[in-house]
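Removed from the display is one protein chain of the complex; every other protein chain stays in position.
Let's turn to chain A:
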């Protein structure tokens, strides 16, 4: 890659697979599960986190030498809260319906452990450009899982993707419904999100044996 050195590229590619924030680092689970019943909500959430992570990491990296370490948690929370307010206001202005679906979970980006975790682990000790890449990489890793979970839950649960009836109409019995296929409404309920993430972890760790935990 011309733009990025190999070390920098690793900052983005690592969180996408072998150091994924959700399945490996166990960060940011809360919001990942609650809003994934629809693909659209998952994508919006992923984009919001991408924005907050990217900008937040840059800001923290810029002020990392002037924050007294005793109050750094409060400083970090304030920075994230300010960014999340921006996201929330933008969503309310341009996608009001969606902001109703996401309800409190936009606010909960503040306490999303990925953000605090990356601030603590990376932005406080690294320069601006690398922090920015790290933020983007981790947010993408988070977004990928969110979109996978949202995809399967919406497809199997409602037979739609982004609101389009890709599997045909369940009432008029077109598409696959003509062959007696039924939607599994259970996929839309909260517990299935956990089980889908569990299965993603299973698949990922069977492909890469190094990630298996020993008791």
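Note that in this section a contact is a pair of C-beta atoms (placed from the backbone, for glycine too) under 8 Å apart; a residue touches a chain by one contact, two chains touch by 3 or more; residues count from 1.
Note that in this section contacts and distances are computed from a predicted model.
Looking at the choices "ABC transport system ATP-binding protein", "Sulfur compound chelating protein SoxZ", "Na(+)-translocating NADH-quinone reductase subunit E" or "Protocatechuate 3,4-dioxygenase subunit alpha", the name in the UniProt record of the chain not drawn here is "Na(+)-translocating NADH-quinone reductase subunit E". Here one chain is not drawn; of A:34, A:148 or A:188, the residue touching it is A:34.
The chain not shown here touches chain A at positions 23, 26-31, 33-34, 73-74, 77-78, 81-82, 84-85, 88-89, 103-104, 107-108, 110-113, 116, 189-195, 197-199, 201-206, 209, 211-215.
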